[in-house]
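Only a single protein chain was left out; the remaining protein chains are all shown in position.
Per-chain numbering from 1; labels A, B and C assigned in written order.
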Amino acid sequence: MSLDIAQIKADFPLLSREINGKPLIYLDSASSSQKPAAVLDAMDHYYRHSNANVNRGAYQLAVEATDALEGARAAIARFIGAPNAHEVIFTKNATEAMNLFAQSWGRSNLSEGDVVVLTEMEHHANIVPWHMLVQALGIELRWIPITDSGELDLTDLDRLIDGAKLVSVTAMSNVLGTLNPIRRIADAAHAVGAVMLTDGSQYVPHLPTDVTELGVDAMAFTGHKMLGPTGIGVLWGTTELLEAMPPFLGGGDMIMQVTKDGFTTNDLPHKFEAGTPAIAEIVGLGAAVEYLESLGMEQVREHEVSLTAYAMRTLTERFGEDLTIHGPAEPAGRGGVLSLAYKDIHPHDMSQVLDQRNVCIRAGHHCAKPLMQVMGVGATARASMYVYNDEQDVDSLADAIESADDIFGLGG
Amino acid sequence: MSLDIAQIKADFPLLSREINGKPLIYLDSASSSQKPAAVLDAMDHYYRHSNANVNRGAYQLAVEATDALEGARAAIARFIGAPNAHEVIFTKNATEAMNLFAQSWGRSNLSEGDVVVLTEMEHHANIVPWHMLVQALGIELRWIPITDSGELDLTDLDRLIDGAKLVSVTAMSNVLGTLNPIRRIADAAHAVGAVMLTDGSQYVPHLPTDVTELGVDAMAFTGHKMLGPTGIGVLWGTTELLEAMPPFLGGGDMIMQVTKDGFTTNDLPHKFEAGTPAIAEIVGLGAAVEYLESLGMEQVREHEVSLTAYAMRTLTERFGEDLTIHGPAEPAGRGGVLSLAYKDIHPHDMSQVLDQRNVCIRAGHHCAKPLMQVMGVGATARASMYVYNDEQDVDSLADAIESADDIFGLGG
Amino acid sequence: MAGLEDLYKEIILDHYRNPRNKGELETPPAHKAEGFNPLCGDEIVVYVDIDDDGVIQDIATGGQGCSISQSSASMMSAAVKGKSIEEALAITDGFKAMMSIHESGLESEKADTKPDLSMGDLSALKGVVKFPVRIKCAVLSWNTLLQALGDAARPS
Partner (left out) sequence: MAGLEDLYKEIILDHYRNPRNKGELETPPAHKAEGFNPLCGDEIVVYVDIDDDGVIQDIATGGQGCSISQSSASMMSAAVKGKSIEEALAITDGFKAMMSIHESGLESEKADTKPDLSMGDLSALKGVVKFPVRIKCAVLSWNTLLQALGDAARPS
């Protein structure tokens, strides 16, 4: 049973906005997704009805707020197949989740010369935290290279991960759309005794996710890319791993006891959630995963594969050799993220031209500068799709690209 | 011109909620404040109208989102008298702001044996991050003691701060309501060459704030206690101090350049804002400070002083020796935070009894366990007020306390 | 909605005002464990003195907290004193089961139809399950007892 995209679109208030009397074509969901009314209403209801600080209050509002928060945690745990809700640690975004892991696990498990393996297609959120540990601890970074078609080149995997303490790989590239073989890499990592971390920021929003099947020890992802609000992200980790990790931020809620002489830490998940949590945002993310579940993640993925196939076909048919789509050629092996190069028009200019027709795409390095260096470009123009996009959006994109010819005097 | 509290109350949707047919008496604002419709509407409008990732997009939505974020930053800077908007660093809450400071400034400026001076009335957010540096670096903590009336005992200040590298003091106690002489302590700290940090979490929401007049180098505060949303806090620091500090979290937006070999950092404020910011929450906090400005912070403070005076008078008249109000006796020297002890009724039980009458107060250690130890109690029952509370709320509190006598069989 | 009379039963207030077995025991021979409720600040200290036959010869509790945590500690001490470790564990299980009725559905008042665990005074705490935030108060001393017994069982 396939999804009714027109009906889904109607669930997203922003998508009915018009600018200069023309509809908006939102193709920047890899950057941040739009939000269904169900998510906005859940947060609004929380504030208008149950707002109070959590965990500590005996009065009814505080109980309702705590129940709402823990209910959302359970929903999110279920959504990613986490065995225990207390393994879902709330952070402000995926970036904080990666830093939490790097600072807490990293500083307590790594020392000079220890090896962390990344890939050439990582987002800065999975690079800079490790550079910081290179500076602080003298660890060594190794990089799994990519092929010309934008896939991980695993030929040398065994040599690369030999002796590694950690392997950290994005489950899906935010530039190329590549879906990486996380299970295979995780198994190889475990075989050499390394811990496996994955960046699920682009994966969790778009594919059915089961952390146990992925075989990873920890995963970071971010709320605003999966129909949820800003200001909320998640680090998931196995109970065993998280229990062995020292705290990251210190303050209220993460303690068991505090005296002038020291402190002891609270149980999971509180140990890693210092201070007042992003309560409304957690509630909103809970509503987002419930919305996605109501569509069915299999269906969401199916729609995106077919829309990606349509987009690749359309763009190739209309622009031929003038247009390059970076990344894997096969829609089933990638997400709906299309990094484009068109003639000699710079991505930034392309994005400006498209904006004139209300087509929203992103131009730039997409926080993946090392990948840009490997690709030999300064930037790409990236159109990215989600469950609310349809073939008409793709056609609008193609029309807008065509209009660039006129402006840049490239027309036949 | 005094405020029309009934009209203000009407601005807060939650305050018109009834439970079991009885109105809600919200007296837990020191824990988290309620939100005016103006704040909720600003966030909702952002999501329905301009939602997009910031900083990077060339299309109109992204420009609107970036403008909304930077407009809020400017409003918040103005609200606290910050000389430059780029000195306002967004964090997820006050706790993260303190940790940012401790990890970034602390790790780059402190080493074994260096002294950090705190007070006995600090919140865990201004204690645990320093305990973590005791563990990591071997720094030494010193504690400014408190008097029986719950004020800082500065008799020994000169000796305590002698040789200190940092003095970090809460501007207002979240348990005792004490307003501390921040300017005097800052001047003393600067005289010995120490840096002065203040925890403004309870101060900024309730008093006109000017960081230059306070004389501090840095200040942390939190959005949800000042009519703003959850998931947003602020570290303010002088440009000079912030520019000299190394980054805290690594990832997108905080970089100038990234290669496989390393990274360089972006300018302020981005250097300290890794990853997608809490955009909607920043917009919400901007709306909150505009709402507070529309009331006038002088008026807000005036109302709270007179309401505190009324509460102290009422409770003393009605309960005499049976009831103790911790902290300073003079309403002008404190905020509207009343930690109470009544007969032998434990605070947790008191809060439960009050909840029966929809009176929301907080019982517990209020994340200030060292203070509890100094006070010789395990917990207090804390009623805390904000601009939407009135004398009737205080009367309801007193009536509810009286009802505890019946339940605990303490009646005459 | 649950009324406060379900929570603050006479017998609970009596244990709160006149706690049984309040105090300390010398360690060793006694084993000591400390329990915290990180949210509200309640603290319980449990001392158990176990003889060679595995019988709890003596027990004492200390700490501070609300009427529920204090009365539960008092009742706990009275319930397990003179019992074997096995019996104490069984009573603890029974008590914790009573406290988790909430999760398996409170509304149906299963509480009253459950097989009587002959809990004596302890059954006065049954009403706590109607106030879910207070369950942690009621079980704190029992978890601390488990810690102390665990300590005692560990070869020293």
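Please note the rule applied: a residue touches a chain if its C-beta (ideal position, glycine included) is under 8 Å from a C-beta of that chain, and two chains touch if they have at least 3 such contacts.
Quantities reported herein were computed from a predicted structural model and do not represent experimental measurements.
In the whole complex the chain that is left out makes contact with A, B.
Contact with the undisplayed chain is limited, among A:Arg17, A:Arg78, A:Arg318 or A:His346, to A:His346. Contact with the chain that does not appear here is found for just one residue of B:Ile255, B:Val337 or B:Ala368, B:Ile255. Annotation: of B:His270, B:His303, B:Arg334 or B:Arg357, B:His270 touches the absent chain (contact as defined above). The missing chain, though absent from the display, is touched by one residue of A:Ile144, A:Ala363 or A:Ala383; that residue is A:Ala363. From the options A:Ala136, A:Val192, A:Leu241 or A:Met372, the residue with contact to the unseen chain in the full assembly is A:Met372. Looking at subunit B, the residues touching the absent chain are 55-58, 63, 66, 253, 255-257, 266, 270. Listed for subunit A, the residues touching the missing chain in the whole complex are 20, 344, 346-349, 352-353, 356, 363-365, 369, 372, 378-379, 407-409.
Criterion: only the chains that are shown with their structure count from here on.
Taking the mean of all protein Cα atoms as the centre, the chain whose own Cα mean lies nearest is B.
Most remote from subunit A, judged by the distance between CA-atom centroids, is C.
Centre-to-centre spacing of subunit A and subunit C amounts to 46 Å, using the average Cα coordinate of each chain. With centres set at the average Cα position, the gap from subunit A to subunit B is 31 Å. Centre to centre, using the average C-alpha position, subunit B and subunit C are separated by 37 Å.
Counting partner chains per residue, subunit B has residues 348, 352, 363-364, 369 touching two or more of them.
Among the residues of subunit C, those in touch with two or more other chains are 39-40, 134.
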